[in-house]
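The other protein chains are all here in position, but one chain of the complex has been omitted.
Moving on to chain A:
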Amino acid sequence: MTPEAMNAQRWEHEIDIRNRPLTDEDLDAMFPTTGYRILEQPTTYQPI
């Protein structure tokens, strides 16, 4: 296990933590509750 591989593995792990799926509760906790409304996804929108 070369040092680069270890670093890459550690960064990969860190990215996974920062990229974990966000639940709706997470989102509500993150953002101000007042003054904003959530847009509903238009039907024409297909995620890439």
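One rule holds in what follows: a residue touches a chain if its C-beta (ideal position, glycine included) is under 8 Å from a C-beta of that chain, and two chains touch if they have at least 3 such contacts; residues count from 1.
We adopt the following convention: contacts and distances are computed from a predicted model.
Undergrad: According to its UniProt entry, is the unseen chain "CASP-like protein", "Signal peptidase complex subunit 3", "Pre-mRNA branch site protein p14" or "Ribosomal RNA-processing protein 41"?
TA: From the listed options "CASP-like protein", "Signal peptidase complex subunit 3", "Pre-mRNA branch site protein p14" or "Ribosomal RNA-processing protein 41", the omitted chain resolves to "Pre-mRNA branch site protein p14".
Undergrad: State which residues belonging to chain A touch the missing partner chain.
TA: So the residues of chain A touching the unseen chain are 4, 7-8, 11-12, 15, 18-19, 21-22, 27, 30-32, 34-42, 44-45, 47-48.
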